[in-house]
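In this view, the complex is presented without one of its protein chains, the others remaining in place.
So, chain A:
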């Protein structure tokens, strides 16, 4: 694919512009920390250049065998307390095509809702056998999976009685730096989702629903782990006519 002609850059399909109305805006006063951390000026809109249309790629060789197993990757003298679950799904782009080779990193609280972090102030106990981080890379069909325990809900200082619904944080690298995304996964059926000031930073309910993983009974491991299915969509690219072939996505 190497092409020394810099003009070829023009023929790499650029990415669809991000639908900023689908994402949370920067300034969301119900989530108080955003007030002083939200840019006030309009963003400078620009079609991506080669600087944004490229991105780092990560190899399976960089991962360890327990990286996608949060039940065992921090184990000291046994397994963590909690409901055993499997989280799986696909990474797709907006054109519906799988994104292979995507790096996913995830982090979460333990079953009691406590994070392993020095700034964490919640009184729920640490679990000596739970670290709370994991990672994996999607296969050729864009599929991923990992094993963990279901995180607990936790209170946080925003309003006097705000609680986060159970959630897992996700960080995703696609093929281009412009696809970079961090989000959170929620669990089907949790009534606390709709009381959360962070969920409600997303203006459109249908967009927030895109973050709710479905209980997937067909993929549970009997007598072992429940399964949740969580698909993630990254930005897609325009097709471009390049030497009379459609390419770019």
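Note that in this section a contact is a pair of C-beta atoms (placed from the backbone, for glycine too) under 8 Å apart; a residue touches a chain by one contact, two chains touch by 3 or more; residues count from 1.
To be clear about the criterion, contacts and distances are computed from a predicted model.
S.K.: Tell me the UniProt name of the left-out chain, picking from "TRAP transporter small permease protein", "Protocatechuate 3,4-dioxygenase subunit alpha", "tRNA N6-adenosine threonylcarbamoyltransferase" or "NADH-quinone oxidoreductase subunit E".
M.R.: "Protocatechuate 3,4-dioxygenase subunit alpha"
S.K.: For chain A, which positions touch the chain that isn't shown here?
M.R.: 1-10, 12, 14, 17-20, 22-26, 28, 31, 33-41, 43-58, 62, 64, 66-67, 73-74, 92-96, 105-107, 115-120, 131-133, 135, 169, 171, 175-178, 180-184, 198-199, 201-202, 207-208, 210-211, 232-236
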